[in-house]
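In this view, the complex is presented without one of its protein chains, the others remaining in place.
Presenting subunit A:
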Amino acid sequence: MSGLHPARPFPEAAKSEVNNPQLRANLRKVTNTIREKRLRAVGELPHWEELRVLGAATKDASLAHLSDRLLELEASVKARGGHVHWARDAAEARELVAQIAQGHGVTELIKVKSITSDEIELNRALDAHGIHAIETDLAELIVQLSHDTPSHILVPAIHRNRAEIQALFNRELGDPEHLSDDPAVLAGAARRYLRQKFLTTKMAVSGANFAIADTGTVCVVESEGNGRMCVTLPEVLVSIMGIEKVLGTWEDISVFMELLPRSSTAERMNPYTSFWSGVTPGDGPQEFHLILLDNGRTDVLADEVGRQTLRCIRCSACLNVCPVYERAGGHAYGSVYPGPIGAILTPQLLHMDDKNANTLPGASSLCGACFDACPVRINIPQVLIYLRGEANGHKGTTLESVAMGAARYAMSEGWRFEGAVKLARAGQGPLVHGGQITALPGLLGGWTQSRDLAPFPPQSFREWWREREAEGAGGEP
């Protein structure tokens, strides 16, 4: 399982990924399907724009009071008989889960799909302790059995087709029947395999979509029912959540239950959502642990432009509308967070001096579709441009207001930025000295008043892609 760290720079990884015709065909089909469905689901709801504004403001309010919210959450979970742990980084979080498992003599546990657990590379760490974590989400199970990594937040096995899954299940699940490639048959095989695990496994690990401070309530949103199984049937439950997932009061959950399913799977509501507060006598796990994970989030919070990234509710809407993601696929981002959200979140969590992660803000055409789709109005293009500046700038300096003014102006209309970049590129020849641009005319001049700027790449992603298409590299129009 790959964690946060990209092993290669984005442009290099993208080049090899776009040559996979299976991946591209699947991606195109899935993103197009979800994109169209999402527009219908969103269009059906009156006040969608007002709900987005409210969702963004609700998250911002929580983040502005984050320490109070977390302390309140801790107190209310404890008051309901749960345990609360704090983890500064991935290693601390992994160690906490392993210790709890070892305390119960557990060598096998079941897991609800959780990107946060992938972020900390939990499964590999548990393996090293002799503990096997079984993924119970169908797509995650496919990914796990094939020793692969997820390529989409919502549909992690989006890059696999039914024939591959058929071969995999026939080999790995030890089913006496030979399975056909019918998705229903394959899902049935996973059901049989996992049923016994659900009924008999002592411990489960989950993530959390939201947690509510005043009631100590944790929430898991899902479709298959594997989440309900994991948070209900085992004796011990551990939930790992990023500190930004906390909300203030129970009533705050409403707007997100309106925004999330429609943005994510384009449904009016996802089939199942579970809410629990600590331990309920006689119902569900009688031991509950909540792990609050920082792992770079407080650094994101400290950044005035970047902090809006923490509003993200991991709906994946931005992936499905992104022309770069559609072509390059999730693996090109090299991180558990792919797509536009990954392009801004990963480098911020890892810091801009991570030499592979700092290529991610370039993984965008800046077309603005991600901002329009985002249910909590994260201005992804704005953060991308800002991070590009950070990647180019001297370490330790912050962008000055004049540069920010240029970015804001450029972003106020997408074409203006694209146009400005083209102009800058066309005209940059005489301005490059020793690989750095020291003065830039026109719209983007503000950028260079406070810093040197690496030359614009000779092509935008879009142009680069068009050229590849013309060369017939990808096999599809």
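By our rule, a contact is a pair of C-beta atoms (placed from the backbone, for glycine too) under 8 Å apart; a residue touches a chain by one contact, two chains touch by 3 or more; residues count from 1.
Rule of thumb we're sticking to: contacts and distances are computed from a predicted model.
Considering only "Lactate utilization protein C", "1-deoxy-D-xylulose-5-phosphate synthase", "NADH-quinone oxidoreductase subunit C" or "Carbohydrate hydrolase", the record for the omitted chain gives "Lactate utilization protein C", by its UniProt protein name.
Residue-wise, the contact with the chain that is not shown comes from A:33, picked out of A:33, A:107 or A:180. Checked against the full complex, the one of A:38, A:85 or A:377 touching the unshown chain is A:85. Shown as candidates are A:7, A:167 or A:187; the residue that touches the absent chain is A:187.
Checked against the hidden chain, the listed residues A:24, A:228 or A:377 yield one contact partner: A:228.
Subunit A residues in contact with the hidden partner, per the touch definition given at the top, are 26, 29-30, 33-34, 46-47, 50-51, 53-54, 57-58, 60-61, 63-67, 70-71, 80, 85-88, 92, 95-96, 136-139, 142, 155-157, 160-162, 165, 183-184, 186-187, 190-191, 194-195, 198-200, 212, 215-217, 223-226, 228-229, 232-233, 243, 250-251, 253-255, 257-258, 261, 265, 267-278, 280, 282-284, 292, 294, 298-299, 301-302, 307.
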